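In what follows, a structure is listed as structure tokens, so that the remarks can point back to it.
FYI, not all chains are in this one, though none of them got moved.
Residue numbering begins at 1 within each chain, and the chains themselves are lettered A and B in the order written.
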């Protein structure tokens, strides 16, 4: 009870601006699931939060997977028959298929075309493509540029290395009063894409800073990892630790103009699922709750049956529902400080429910206590109703979140009422531990 | 099984007229939560039913509360600067704030206004106000009359007493075949207000008379009490007895033109909740079922967590949903014998479900018995369906109410079918006790 998470004032506007600023600095870096771009990204985050940087050698077995070779790229381009640079990695790191093997070759257009990716429906956008686990190479370009290519021999250069090295991820634990943990996980493996998922990386960083400011009921574990292989690697190295995770959120796509969407954990009724449903049900317009499915971001790994961790995912518009997803149109123009700030504030409110929940006992359970003589009687509807609901349901079998859900009142109103009643000696905490502890 | 509660014929029209007549006699009396008006009211009820009158001394501790001083009023008025009686208690007992302390004073209009209450939105209605637990005084008046008051000195007289005495309530127990009780509770503390709650007082009185006519499966306890403090006082003096209450109804607001509304007990699935939902679901137009909330009439006390009694509330239009509530417009014109009679009949039907419910065993459970050879086969849809449902579900795990709920047929059709089948030797009662015993 009474941890230190605090709801950001002003709809999270300051936080939104700070997140956007952090993202702006990270945006140009060419990240992938391994390599120096990822390392540089984490080292920038480390300026703001005391991140531990982990390195896991290529070839390490992690459950059914193997940590891949490390990929680094210096330059890549395509010269047309006249020697003109028609594709240039330095203009956009999306131009190269991530994990492309080194290439230095001249070939006719026909052969080159087998390695080119474009979006006919969005001819001005560059797609984002990867080939992590199958050795291949390729370029992505605007469809209009593809159409403009003329016949002849092209010189193709990908100055990259794919070699033994390591997989890098960042980890930070904020100790709380208990060892029970809340996991915050963001994938940090995408190159110059803003919403997916620099928004999650940036928001998680600010969130860590915010939560560090005051004591916490829970311990918080932040992971900045490459998607899929990073989550699997962490789980493989932390099987026992993973059992401490009582709630978790995968953060992804938190800056676009859509409204918030929470995807349930595999359990569907875990504390995080209930807290998110409560908070998103109270905001206007209400957020959307979608059922678990074994597709998506790293919740796929956390919610695999051998772990079945209570980890949900929070996004604004879910990936696949906006055309900018995985294209050059997912840039810093696509997102806004306002959306980031709103996401930040709502996520804090969800965590606040977990932090602040508790179960109380009405010390005067027979009939109502006389609120008037204690100065607690008020005509103000919601405030009095919150007092009456807390008294009526504080029989040891209902937590504050239970009471908020049944009454239809906001968790913070219920929490405030409980505080007043406890102060008046009418309520006592039943036992340590609220939702999810 | 087979108690004596009986559904009133003719839609309760006779009962409605009788209730209205009783209310008409009680209407002029100035009641409060203590005092002679309440005593006189109970003594009038005692002409019809053998009520026990209880007196609980002022100062008695009842859980978190103390029985207040007794309040009695003889007269009250306000004289304007010209000596004209501009407010006169003898014209309407709503004019004085209930529990006003004695006053005899002259004061300028400006000072007087701090003690005047009116309804700007309903300028011709006198509001009803109380000040039970904070010593104060005041007058209520039509807003039009308030606006007509001219400057100058006013003589204010409240000839009342607030002194040691007692709190009065009426109690009646009709013994049944078991000590399991059904509680019928009506608050009797309001002055000249008809729907809230002379309708409840009047209906409960006629109901006691009706139930007394025949043997009962349950014992019935009727309480005519001042709101809140009366319920708390009864509970404090009857903690052990309260445990016998297996079902209960708070009666309030049963004469207005709206349709019936049942408010669930805190448990939400108690026998009374199911019986009320069944009966109100079968009438046309169907009644409304609303969830429990810790606000309202004395169900607040009965459903406090230390008791959690299975007590619901039955009203027509819930208080707060009709503007006449707690004003002089809640008079004998606002209510009707038809509404009172309809409420009476439906309440009897709800109690009838509790009285008549039971669990039976199909004595020929393998295949259907041959109804034709017993003269039970009929082409009439509902009647045959009731027979088939009772046979099919009388496996010892379903009561008649369960069968009514699942089949969508009326409880009385199911009960009648069970009677016929028992007569034909096809059904036997499993064990004593139906819903709620």
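Keep in mind that, in the parts below, contacts are C-beta pairs under 8 Å (C-beta built on N, C-alpha and C of every residue); 3 or more make two chains touch, one makes a residue touch a chain.
If you're wondering where the values come from, they're calculated on a predicted model, not measured in any experiment.
Visitor: Looking at 2 placed copies, how big is the full complex in copies?
Guide: If we count every copy in the full complex rather than just the 2 shown, we get 3.
In this text, only the chains that are shown with their structure count from here on.
Visitor: Enumerate the contact residues on subunit A facing subunit B in the complex.
Guide: That would be residues 362, 364-370, 372-373, 384-385, 388-389, 391-395, 407 of subunit A.
Visitor: Per the contact definition, I'd like the list of subunit B residues that touch subunit A in the complex.
Guide: Going through subunit B, the ones touching subunit A are 62-65, 133-134, 228, 231-232, 235-236, 239, 266, 293-295, 300-301, 303-308.
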